[in-house]
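Excluded from the complex is one protein chain; the other protein chains are retained at their positions.
Chain IDs A, B and C follow the sequence of writing; residue 1 opens each chain.
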Amino acid sequence: MKDIFVPRRMWRPRGELKRRYDVVVVGGGSHGLATAYYLAQRHGVKDVCILEKSYIGSGASGRNTTIIRANYRTPEGAEFYGQSVRLYEKLSQKLGFNLMFSQRGHLTLAHSDRALVTMQERAEVNKLLGVNSSVIGPAEIEALCPQLDVSERPTWPIMGALYHPPGGIIRHDAVVWAFARAADELGVDIHPYTEVTGFERANGRVTAVETNRGRVECGQVVSATAGWSTLIAGMAGLRLPITTHILQAFVTEPLKPFLDVVIVSSQLHVYVSQTDRGEFLIGAEIEPYTTYCGTGTLSFLEISARHSIELFPQLERAKVLRTWTGLCDLSPDYSPILGRTEVDNFHVSSGWGTYGFKAAPIVGVTLAELVATGKTPDLIAPFALERFHTDTLVSELAAAAVSH
Amino acid sequence: MSFYLPCPYCGPRPVDEYAYFGEVTHRPGPSPSMRELTDYVYFRDNVAGVQREWWQHRLGCGEWFLADRDTRTNEVLDVLLPSPERVREERLGSPPVGAEPMASEVT
Amino acid sequence: MRLPAQTGERIDRSTELSFRLGPWDVSGYAGDTIGSALFAGGRRVFSRSFKYHRPRGLLCCAGHCPNCLMTVDGVPNVRVCVEPLREGAVVEPQNVLGKLDFDLLRVVDKVGGPFTPVGFYYRTMIRPRRMWPLYEKFLRNVAGLGKLDEHAGHTRRYDVEHKKARVLVVGGGRAGRAAALEAASQGPGVVLVDESDRLLRSELAGVEVLAPARALGIWEGNLVPVDCGTVLYRFRAERVVVATGTIEQPLVFPGNDLVGTMFPRAVRRLIRDFSLQPGQRAVVLATDERGLEAADDLGEAGVAVERVVDLRESPLRRIEAQARAGRVRGVLLDDDVVECDLLVASGGRQPAYSLLAQAGGLVEFDPDLGVLVPTEHPPGVEAVGSVTGEGLEKVDPLPSYHGRGKCFVCVCEDVTTKDVKRAITEGFDSIELAKRYTTVTMGPCQGKLCQLPSVRLYAQERRVYETDIGSTTARPPWAPVELGLLAGRHLEPTRRTSLHFRHEETGARMMWAGPWRRPYAYSDYPEQEVRAVHESLGVIDVSTLGKLLVEGPEAAALLERLYPNRFGDMKPGRIRYGVLTTDGGRIMDDGTVARLSDDLYYVTTTSTGSDAVTAWFEWWNAVWGYDADIVNVTGALAALNLAGPRAREALERLTEDDVSAEALKYLDAREVEVVGVPCLTLRIGFVGELGYELHFPSPAGEHVWDRLVAEGAVPFGLEPQRVLRLEKGHVIVGQDTDSESNLLSAGMSWLPKLDKDDFVGKSAVELFAEREERELLVGFRMEENVVPPEGAQVVIEGYPAGRVTSARRSDEVGAIIGLAWVPSDRAEDGTRFEIRVERQLRGARVTHGAFFDPAGERMRS
Partner (left out) sequence: MSLSFLSPSRCAPGTLASPLTRTLDTVSDTAPWSEAGLRAEGVRHRLRDLSSDGKVEVRGDLDLVEPADGEELIRLSPRRGLLLVDDDPAEAADRLRTYGVRAYDATGALAGLAFEGEQLARRLTDLDLERLPAAGAFARIGAILVRDEGDRFRAYFPQELGHYVAEVVLDAIDGLDNR
């Protein structure tokens, strides 16, 4: 509370790059910052720096649609994201910064009986792993969200939903800043506007990182660079099973509270929530083609607007205020690629597609443990890059190759 | 609707008329190792720069072609027709199944 | 309270329009905006601010600022200063607790200050954790602006029209008009878009004028959507000329948001367009000619102009507006207090570069002009006029920010200079970070009025040049746009078979199956439809099956390489089951392949697979270059499956061709004329009984269906079909398999012919054969009378270890049967495993082979 009356710096001003760090984290987003924080906080590894080519949180951490949930399809996924949600629940208190985690409930709508089966499967997996989720019918949906059009009028009437009460939204920037502040306090050096341009390698290891501000020797390297993962890994001599796509979203002008839950419709490729500021935040499916070009598309706006109004006709005259795009690193099975690689001291957090932000704290905890102890935690063992070489995928995709 | 893509037959059309099938891959010869096979099936160059890739003019003439596109700007520098000769020379491999990322819960 | 008629006034004094403001009846003239009519009626407070609930009045009169946002006819956040007045309009204030002039939440402004600095919510309300939902509820309720009508929606018709232009000019000011005329002199296809309705079309010969209309952005390929209210014109332009001019900027000083503070152009509009006196006693702080012009306008309108300060010549150290009840009552100029109720001030003009920047152009701070200017334009886009900075004078408005009262950098979000300074102190030292922290530029004006002041403040506070600050990214749209307009019409592509309406008439419950609408069942008792097929005769519409012709001398070679099993050795007139796999060995689709002649095959796919399979075939054929064509005839043909013990006798009565058991054997394909329609007849048994799939021209769909039904065939839907095929243990690709399933794990190891040189997926199958599958797809019978839901989990030691993909009660089998993925060490015939159903573990046993008629005698009969 005293911070209210006396302004206090969140983090030290950017200093000079040291000649060497024990751990160099590439990427100043939620994953990189969380990893650095837990390295220092849990393992006492404080000789850590973060290299961020722009400002902290400038990538996916600050461009996602802030949804947190754990109702995944695979047991591996549900368990992993379940732990992440539990960490998020206490993170405001732990970091002393209000992340405004609003566990208002998350509803994934089904517009076909096939979709309902997929949800049933998720609900059953979730329950076994202690993740609160269940399939509910239109009457219960209406009770939770009376504003939703549950009639037969829409082209795709709502048949049911997967209800996930602990799911919700959070203030995404706050997560970045809180981790940054806490990491900085523990001595982690944060270097914004410091772009990695290459790696020096010897004996199958990365020995130094080259940046636009000079060279840094390193003990270990963590790459948490989402859409740019392929490029960073490429500098270390690694090829990844990743393609980069844009994901787009928009907000409306602020409106008084109207929608109290998070609504997702996979079939309509749209998800809708209302921020605490009152804006409706609406996002879509990723664009099908790979690109690093962050220009949005008009058709995204048109389709998302149409589908949002299908769900909420009341939004017809609400106004779109701002649209933006972010880069997503899509893996073949929609599960992350986390942990060790064939380059001995080069670790990755990648392959998140559109799910990365939900995993920030648990990525921090597990990657920090791996880097500090050299042992891969059980929780992330299934997400090793190696699975693509052995062809043992962890598929978050429900449908067959050709979706039904 | 975003960038225009020049169909070799129909001329420039909005990208929404096309199906995208990813960067070209190279199919290994007979009896590859698991590693060689998975390199082909899963791993991608995903370059930030000019990439040769597969497109089909789904809503138009329906034909397949190759495009050289700069993924940093979406500018298409060239379009080429697939020919068995080209395919043999370049050992072109299969695109991912399905034209678009598969339906999943996006967030 | 109008002035005498002004030359060029836009109101029509002979037409009075009445409307309502809350409970009050008010009126104005035709030609008024709602804002001008309210102002004429004496209203000065139009809204309450976002955070502090401070009273706000007209500021820009140009639709840029948030000060006049009101709810009109149930539509929230309408900028009434530019909203034309309509008879009967109902206008309501928003974001107010109580009345506009007496907002109970104004207490936030009085006491909140020290407690609610920028980002206060990040630092408070953290403990106890369980209180947060309550705090949040309060925060949410005080945030937000207008209120959505819970029952609104689909009240307006919006259309979309595609248009082309050789040259599209955005902005009808002097430069825009000149550019349009210049372009028009070179030929047709010139369009001018302008936000106002004041353009004289007669002066723009040869130019198509769209006004009032608003270009929302410039997307790749010079796609420019233009908002015309209820029609969205999607322009494709060869050249776009941006002539959007400038936007007046607020001067930043304490009290700069008080009611009675106005921009020079707002004053001019009120006087000249609406014949309104903006105040009684005015002080004008001019930074350019427009300010001085405003002073002249005021004088002519009879306003007492108490002081005019040309800040270029006589800069002030200190400006501080003084307030009474939220309104200007005077202004301190250095040490001098001047009483006034109108304070006209501007911080100069900023080029309205957003369209250019959104399209990928560069924007930089121009130290000579003191504003941000576009420097590099995207290809195919040009800029003319003052948006380029042309004609602007250097503005250096740096009065002191110190003084009593809040000093706003951003009126949308109620961000003060103190907030920005504090953000910098706290370490948010890049403009993008600060934007996210302070929310400057994130409000309704999207930076139109706050980008420049915040850059100036940043530079001053950090003691660097503005050129080093940069600017936040401009994001489309240029101005807020209704979702309804972007959405356009609501109809969505829906595939219907030629029997769609017959099904509806028969009482079918229709459901989505991929892109198709299909009957679930024809009554609430699908089991009766199952029984009809087992005992007598049923018919199902399977027109949705993908259907491909593969023709050419190398058609056989192509299929041999596409499918794991063999098709080259088939005799014409025979049918074989086929499963397609990817090079990764995953199952992608299945169906039947009939050889119609040596070089002609007829391939069916799953109902949702036809497009993908067609593309898949074409792609491989493009790669391999076989002499074969692939033609998707899915829509050309209706398909009906006539199934049941009576199928043959029924068919015999409807055709003169020989369909005897000898002439048309199981897995034979023949052309048979049925009720006058040539049918490709496939004798296959997906539902386990004697059956014929009739494929024939889709326009004859209803005719054939009607005759089959008249012959006693009972229509059956998807649900009964699912039961029937499950009794046979037939897999549905995409339901029982997923993106990871392969031929070996799905129990089809018999299918691939590994002695073939090559087929898609061969290497994967070979490699998979060397390892043990993690899980296998098996049939099962429940030990108890419980139907597990599809998706139910196979549980081993409390952990999910497999899943049910299909489960139904089968009257015919007399058991609850299903298909499930189980760990490979639990897949032996007869192995017991447990499924979690409604919190309880229920036993099931693995059952290999079909549940019903395992020898297949019935379908072969």
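Descriptive notes on the structure:
By definition in this document, contacts are C-beta pairs under 8 Å (C-beta built on N, C-alpha and C of every residue); 3 or more make two chains touch, one makes a residue touch a chain.
As the structure is a computational prediction, the values presented were derived from the model and not from experiment.
The chain we do not see here touches B, C in the full complex.
For the chain left out of this panel, the touching residue among C:Gly98, C:Pro367 or C:Gly635 is C:Gly635. If you put the hidden chain back, the residue from C:Ala30, C:Leu181, C:Ala211 or C:Val231 that touches it is C:Val231. Here the missing chain is touched by one residue of C:Ile126, C:Cys407, C:Ala521 or C:Cys679, and it is C:Cys679. Annotation: of C:Ala700, C:Leu751, C:Leu776 or C:Ala807, C:Ala700 touches the absent chain (contact as defined above). Summary of contacts with the chain left out: across C:Glu16, C:Glu87, C:Glu161 or C:Asp468, the touching residue is C:Glu161. The chain not displayed touches chain C at residues 157-164, 228, 230-231, 234, 236, 489, 491-498, 500-501, 516, 543, 549, 551-552, 572-573, 596-597, 600, 629, 631, 633-637, 669-671, 675-680, 695-704. Residues of chain B in contact with the chain left out of this view: 1, 9-11, 13-14, 16-17, 58-63.
The rule we apply is simple: only the chains that are shown with their structure count from here on.
Residues of chain B found to touch two or more other chains are 1-2, 14, 19, 34, 37-38, 41-42, 74, 97-99, 102.
Touching of two or more other chains is recorded for residues 295-298, 391, 397-399, 401-403 of chain A. By the touch rule above, chain B contacts chain A in their complex via residues 1-2, 14-16, 19-20, 22-23, 34-35, 37-39, 41-48, 51, 53, 71-74, 97-107. On the side of chain A, the complex with chain C involves touching residues 1, 3-5, 7-13, 54-58, 62, 75, 89-90, 92-93, 96-98, 100-103, 111-114, 117-125, 127-129, 146-147, 155-156, 171, 173-174, 177-178, 192, 252-258, 276-278, 295-298, 301-302, 305-306, 308-310, 312-324, 333, 391-393, 395, 397-404.
Against chain C, the residues of chain B that register as touching in their complex are 1-4, 12, 14, 19, 21, 27-28, 30-32, 34, 37-38, 40-42, 54, 56, 58, 62, 64, 74, 82-84, 87, 92-95, 97-99, 102.
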